[in-house]
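Report on the following structure.
The complex is shown incomplete by one protein chain, all other protein chains being positioned as in the whole.
On to chain A.
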Amino acid sequence: MATLGNKSDQEIRELLDEYGIKHGPIVNTTRALYEKKLREAMAKNNVTKPSPDKTFYREEQEEVTYVTYRTPVMSAGPSGDGKPYMRSRPEYSERDFVDDKLYSRSRPEYSSRRQYVDEPHVYNTPSSSSYSKPTPVVKSGGGVVEEEKTESSGRLIPLWIQFLVFLIVAGFLYFIFINMESAESSPFNRIQ
């Protein structure tokens, strides 16, 4: 597609309009400039399209870990969905080379499919993990065993600081309690 030198002036003009490049008449002195701009625009289009795919892939990797983690807990549903991800990835990269139209078509299809399937998974896992963690912490007090090291689920104050403050307050109250005078032996003994 890079044989811009062979195209007629009209075709260059059409290509410039397609890429939305503002231009003047195609004359011998202006033609080289417009060819260069077209090449840049083509290269930019080819470069920007894969990078959103890369972010999809990165997100996809994270989601794949969610899915595989949950397969022991839940049976066929998520694991069945994991496979189409793996399959669609090589299929997607093959389509990349074949045709531009196929490319643009498969991308919204891919992203919409991903959105349909992924978002319930993505939303379920962090919310369930964040709700399940605080209740055992509050009940058991200081000695909480961290069974899974999940990422911080968006707390304003880090968890360890909350533990520390709780321990300090509890210790302080205990200290006061110990140093209270017992009510049985009253200080007002009669001197006998």
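By our rule, a residue touches a chain if its C-beta (ideal position, glycine included) is under 8 Å from a C-beta of that chain, and two chains touch if they have at least 3 such contacts; residues count from 1.
One rule holds for everything that comes next: contacts and distances are computed from a predicted model.
Looking at the choices "Response regulatory domain-containing protein", "Barrier-to-autointegration factor-like protein", "Histidine-containing phosphotransfer protein" or "AP complex subunit sigma", the name in the UniProt record of the chain not drawn here is "Barrier-to-autointegration factor-like protein". Interface note for the absent chain: among A:Val27, A:Val47 or A:Ile178, the touching residue is A:Val27. Although one chain is not displayed, chain A still touches it through residues 22-25, 27, 29-30, 32-33, 36-37.
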